[in-house]
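With one protein chain withheld, the remaining protein chains of the complex are depicted in position.
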Amino acid sequence: MSTFALLLSQVADALSQSALLFFLGVGLTLIFGLMRIVNFAHGALYMLGAFVGYSIASWSGSYWLALAGAPLVVGLFGVAFEYSILRRLYRRDAHAFLMVTFGLALVVGEAVRLTWGSDALKVPPPPMLSGVVFLLDQPFPVYRLFLAATGIVVAVAIWQFLERSRLGLLIRATSQNAEMASALGVDIKLVRSGVFGIGCGLAALGGVLAAPLVTASNGMAATVIIDAFVIVIIGGMGSFVGSLIGALLIGFVQVFGNYYAPDFALAFMYLVMLAVLVVRPGGLLGKES
Amino acid sequence: MKGVTRLVWIVIAAGLVLAPLGLPPFAMTLLTEAVILGLFAMSLDLMFGYTRLVSFGHAAAYGFGAYASGWLLLHTGMPLLFAVFAAALLTGVLAIGVGWMCTLATGVSFSMLTLALAQLLYAISFKWTSVTGGSDGLAGIPRTIGPFGFAALSSKTGFYYLALACLVGGFLVCLALVRSPFGAVLRGIRENEAKTTALGYNTRLYKIAVVAISYGLGGLAGALYAPFAGFANTELLFWLLSGQVLIMVIVGGSGTLVGPVLGAAFFMLMEHQLSAWTEAWALYFGLIFIAFVLFAPEGLWGLATRLRRPARPGP
Partner (left out) sequence: MSVPLLELDGVTRRYGALVALDHVDLKVEAGEVRAVIGPNGAGKTTLFNVITGTVRPTAGAIRFAGQAIGRRPSHEVCRLGISRTFQITALFPEMSARANAQLAAQARHARRWQPFGGNKIFKEARARADAALEQLGLSGIADCPAGLLSHGDQRLLEVAMAMAQQPQMLLLDEPTQGLSVEETAQAVDTLARFLKASRMTVLLVEHDMEVVFRLAHRITVLHRGAVIADGVPDAVKADPRVQEAYLGGFD
C-alpha cells in the first residue's frame, strides 16, 4: 500500500519534472526545426523569464500576471534579436548562429546578474497552488500537480497549433522547404521572427513556472541549457514529438535516479543520451544527421 | 612587405624571450597565464579551425590535465617536468575514447556530446572527493624540482620559459600537422566531409585522431596551469571555460593557429582591463564577441592580414 503510494507520488513528481523539461526542449526544437538554428541562449532566456516573472509578481502581487507577462516580454525580446541580428546571418554557416547565440547567453546572463543581483530570489506560488494534497497517504505539493497539468495542456495546445492552425501549417511548410514556401507566398522572414519569438517565450514560460520550485538564480541558465539540449538530442533535433518523449524520459530518469542512486543521478542522464546516440545518431525521432 | 612581417615576428619573439628581464612580477604572472591559455586556444583551433569539429567541452581537456598533473605533483613526488608531460599524455590517450564516442554523431550532436562528457567530468570532480578534493579542489600544488635536483624550471621565471617552450613546441607540432598530408585531409573534412569519405578516406579515424591530439595539447595547457596557479578546482572543468576558449579562437581568428593565441592574450587583457573599470566586463565582452561574429568572422588575425594586404581578390 505505502510502496504503491510512494511510487505514485514519484510518478507524479517525474511528470511535473518532465513538464518543466518539455517547456525548455520544445522551444529549442521548434526554433531548430524551422530555422536550423541551435539557440545556445535558450537557458539564459529561461532564466530571464524567471527573473522578469519575479519582478512582475512582486510589483503587481499577481503570480498569474507574471505567468502571462514574462513569456510575452521575453518573446518580444526574441523577436527583436532575430530581427536585428540573426537575420544578418542566414547566408552564413550554422556555426555563426551558435556563436552569436552563445554571445547572447553571456550578455543576458550578465545583464540578469547586474539587474537582479547574485542572490537567488524566491517567487511564491499563488495561495491556491501552495500547500499539499495527499496522493493516497503521501503528501504531494499542489504546485507540482499544477505543473504536470500545465505541461499536458501546453503540449496538446502546441500540437493542435502545429497540426490544425493556418500559422502552424505555414511553420511546417517553411521548415520542410523554405524556398518552396517562399515561392508559394509565405513571408518566411515574418514566420522566422515569429517562431523565434514563440520559442523564446516558451523558454521564459518554463522559467516562470520553475521559479517557485527552484528559486530564480544565476546558475539556472547553465544547468537547464544542458538539460534542454539533452532532451532535444535524444528526441531528435527539430521533432516536436521527440522533445516530448525526450522530456518524459529524462524527467523520469532524473526523479528516479535522484531517489534511488543520488550520487549517479547526473551521470544517468548522459548515459541515456549516449546510448540513444550510439543506436540512433540522429535521435529517436530525428533524421540521420 | 615580407621583410616587415619578418621584423614584426622577430620583435615579438625577442619580446617574449626577454620579458622576464623588464616586466614586473605581476605582469609576468599575467603573461604566463596568457601563454598557457594561448596553448589551450591553439589546441582547440586544430578541431574547430581546421576540421570544423566544434567542441563545447574543451574545458574537459584543460581541467583533466590540471587535475592529473596536480595529483601527480601532490601525491607522487614526481618532478614538475615529468608530471606535466605525463598528464598531457594521459589526457591525449583518454581522448581517443572521447573521440570515438563523440564522432558517433556529427554536427550539433557532436558538440553536445563533447559538452555532455565535460559536464560528466565536472560532476565527477565534485563527487570523487578522495582524488579531486571535491568542491575545494586540489590546493598547494608544488612545482617539484628534479630530476637530479634540476630546479631551473621551478622558479617563477623558469616556469614562464617552460610554458613558452610548450607553446612554441605545440605551435610547431600543429603547424607540421596542418601542412602534412594528414592536414590536407582535415581540411577536406572541414569543407565537405561526405565527399572526403567518398574519395576513400575513413574520415572517422581522422576525426578521432584530431580529437586526441587536440585534447592532448589542451591537457598540456591544463597540466601547466595547475603548478602555475598552485591549485586545480572544478571551475577548470566548467562549461563556461569551454565557451570562453571558443571565443578566444574565434575572436583571434580560427584556422590560423597564431590567431587563437592572439585571441587568448586579447581575452586576458580585456578581462583585466575591463574588470578594473567596470563590474559588467563579461557583458561587454559578450557584446564584443557578437560584433566579431557579425562583422569580422575572420578574427583579429584575419583583420591584421587584411590590413597588410588590403586588395585581396575575390572571396
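Structural remarks
Labels A and B are assigned to the chains in the order they are written; within every chain, residues are numbered from 1.
Heads up, the rule we're going with is that contacts are C-beta pairs under 8 Å (C-beta built on N, C-alpha and C of every residue); 3 or more make two chains touch, one makes a residue touch a chain.
The structure displayed is predicted, hence computed values, not measured ones.
Although it is left out of the displayed model, the omitted chain contacts the following shown chains in the full complex: B. The residue from B:100, B:126, B:182 or B:284 that touches the chain not shown here is B:182. Per the touch definition above, the residue from B:136, B:191 or B:279 contacting the chain not shown is B:191. By the touch criterion stated above, the residues of subunit B touching the omitted chain are 176-177, 179-185, 187-188, 191-192, 194-202, 209, 314.
Convention: only the chains that are shown with their structure count from here on.
In this assembly, the C-alpha centroid of subunit A lies 32 Å from the C-alpha centroid of subunit B.
For subunit A in complex with subunit B, the touching residues are 38, 85, 88-89, 92, 94-96, 98-100, 102-107, 109-111, 114, 222, 226, 229-230, 233, 237, 263, 266-267, 270, 273-274, 277-278, 281-283, 289. The part of subunit B that touches subunit A in the complex is made up of residues 52, 54, 101, 104-109, 111-113, 115-117, 119-120, 123-124, 127, 238-240, 243, 246-247, 250, 279-280, 282-283, 285-287, 289-290, 293-294, 297.
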